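Every protein chain except one is present and positioned as in the full complex.
We just call them A and B in the order they show up, numbering each chain from 1.
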Amino acid sequence: MAELFFFIAGIGAIAGAVGVVTLRNPFYCVLALVSHLLSLAALFLLLRAEFVAAAQVIVYAGAVMVLYVFVVAYIGGGEQPALRPPVGRGQRMIAGLCTLGLFAELMVATLGSGLKAIDSEGAPYRPGFGSPAQIGELLLTKFLLPFELASFLLLIAAVGAVVLARRRGGVGEAGDERRMSALEFARGPAPLGVGSMAEAAGDIPGGVDAESSGSVSSTIGERGGW
Amino acid sequence: MTPKAPIIDWAGLSPLVALLGGAVIVLLVGLLRPRFVREVIVPLLALATFATAAGLGIWQWGEQISLISGALRLDQLAIALMWIICATGAAAVLLSWRAVAPREAAHGEYYALLLTSAAGMLVLVAAQNLVTLFAGLELLSIPLYVLCATEMRRETSLESGLKYLIIGSVGSATFVYGLAFLYGATGSTDFAGIDRALNSSSLVSDPLLLTGIALSVVGLGFKASIAPFHQWTPDVYEGAPTPITAFMAVATKAAAFGAFLRLFDGALLNAQADWGPALAALAAITIVVGNVGALGQTSLKRLMAWSSVAQAGYLLAGVVVATKLGLQATVFYLAVYLFMNIAAFAVIIIRERQTPLGDDIAAFAGLGTTAPLPAAVMTVAMLSLAGIPATAGFIGKFYVIEAAIDGNYAWLGIVIVIGSMLSLAYYLRVVAAMWMLEAPEAPVSTVTGRPALAGGDLDAPAPGAGIEVYAVAAVFGVATLFFGIVPSPLFDLAVKVGSSLTSLF
Partner (left out) sequence: MLSTVPTVLADVRYFEPWWIQILKGIVIFAVGLQLVPIVLLAERKLLGRFQQRYGPNRVGPFGAIQPLADILKLLTKEQFRPRTSIGWLFALAPIVSIITAVAAFAIIPFGNTVDIFGTRVGLYGVDVSIGPLYLFAFGAVAFYGIMLGGWASGSKYSFLGAMRAAAQLISYEVSQGLALIGVVMTAGTLSLTGIVEAQQGMWYIVPQAVGFIVFLVASFAETNRAPFDLVEADAELVGGYNTEYGGGRFASYFFAEYLNVLVVSGVVTTVFLGGWLLPFGIDPPTWVDPFVVLAKMSIFVLFFIWVRATLPRLRYDQLMSLGWKILLPLATLNALVTAILVVVTH
């Protein structure tokens, strides 16, 4: 019974991976990746690593891929023509040969070691393996430092993303961001053009009467969109 | 039954904690409103953090400490490389004091990213576990991806950040694939465990292990700009803001070669018959490719990029031989590489801020007559990079060639010599431009060269570089000369470092 599920999940994983690389429509590529990840989660379940399976679905298929779907759905467009890099045939042939070489090497490594072990029972199963308790213990004892570093990495990646993506002023505002008063900080600045009460009353620019809608949208556009 | 928490040796961890804590403090201080705080206090805090980390390294010098269940090892190698990284970081802070990049990305974030990258480098060179190795690699790379793209109004900067991100991610992915194979072959993620598993001779030719080694070499090769994984280096170095280029050129190499030393001369030492010839071949190719690629360059940053590829080849020779002498030679060369490169980049920045020609070699024409002191520093740097005697670069190359010959890789030593001969062609071209060409007409004195109406910086600093850039150029230029004439302090340091990887002989 377990073998049946293994083959289903394995075929799903490989099909998903192949689909990501070969499909033309980027949205289908993303969906293929999602199905690949779900098949991987099923493979993890077959290995009794429940926590990793759940984490895979929650984090990877459920958050990272959501962002992919988000972006691809907005700007993915329809079918894309296959990418043709501007290199000559000789270089493409060498690239193909190198790929075959790498594939052969990987096959030798994985199949070689797998076939050697095909008659054995595999790694022994220790009760408690893959449970959240055991993973938590490892993360807090043996792998404490990488765990903490990973959290710092998340922080600094968020900082970096904000640096790259935040609104920048137009001409003449180079580097002097709008500094806000403490009250505004406490209340929280609302983006312009959403129709808040302050805008309607004319306290802040952006209402319908204050300027023509064209200039409001142009201000938003100047500032880099949403 | 609650498991026991690992023992945390705070004294040993203190350099890392200093760097990371400094990053957080700098990030928070950068939120304050007054401009003085953001533009002066924040860089000063960054400098203080680097100084603190280096000082804590001095305090911890001499002991070999294993930290947090064997994840890190703070020994002389890690501390020496940390000093190199901190010196580079401090120089980068000074070089970017008045640059455009920290103003585009807010000061707090910019310096916090720099400090975090340095912390990641420290983790990478001190790692004793495959997982820690990868965590350090990512921690060092991701801030650099962002930092390369910080001059956001310049398209080449964004392009360089994007290219570095994509290619760096490919390298990281390949690296972790190789690490997975290494774990599969040896059954342990600890370097000590891998070393023990490789003691049995049957494992040494295991295809899983060989594939793991191959993929790890590829992954680290991306980081260290080893041919044929160097393709990203010229574009990224040229596009990035020059202080960041300087930081990348020195510190990333130091970190990557620290990782090479840890992984290959430490964990995989018993498999040297496997990876030795391959790495040696890669080193030879790198030297040739790097030197040949630099020959036709007119942009000085691209020229420095190709030259750094060639220098990576020289450094790899020290790793390949897997002897104590090789380790000493690599660390010594990294130290002198720091001095030469920072001096050269400082002069490039000086000229970048004085002329609208950017980093083109035409900006250096006639520098010998108009500004002899920066020209002198640049000359010393170029000659040192080429390996002319009386400069530190010569001693470094000598050391590396000696290690190569001593480690039965005499042919590699010959390749290094040939490479150095080739490199004279482009290094001397810069020197010739400075001293033998006519100076152009009076230089245009805007920093960006754009009129204010088209978005040029209205309140840009006074044209020309500030005193801090001159100071960096002077200090590192003098250091290059000094250690070329009196190399013994660095020699002693290298010898002490050589005793840290205990399995080498």
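As a convention for this text, a contact is a pair of C-beta atoms (placed from the backbone, for glycine too) under 8 Å apart; a residue touches a chain by one contact, two chains touch by 3 or more.
Just so it is clear, the structure is predicted and the values come from calculations on it, not from any experiment.
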Can you pull out the displayed chains that the omitted chain is in contact with? A
Could you tell which one of A:Ala13, A:Leu40 or A:Val57 touches the chain left off the display? A:Val57
Which residue numbers on chain A touch the omitted chain? 1-2, 5, 27, 31, 34, 38, 41, 45-46, 48, 50-51, 53-55, 57-58, 61-63, 66-67, 69-70, 73-74, 121, 131-132, 188, 190-191, 194
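Quick note on the criterion: only the chains that are shown with their structure count from here on.
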Could you put a whole-Å number on the gap between the CA centroids of chain A and chain B? 29
Which positions of chain A touch chain B when the two form their complex? 105-106, 108-110, 112-113, 137, 140-146, 149-150, 152-153, 156-157, 159-164, 168, 171-172, 174-175, 177, 179
List of chain B residues in touch with chain A within their complex: 3-6, 20, 23, 27, 33, 67-72, 103-106, 109-110, 112-113, 116, 119-120, 123, 129, 131-132, 134-136, 138-139, 142-143, 145-146, 149-150, 152, 161, 181, 184-185, 206-208, 210-212, 214, 455, 457-458
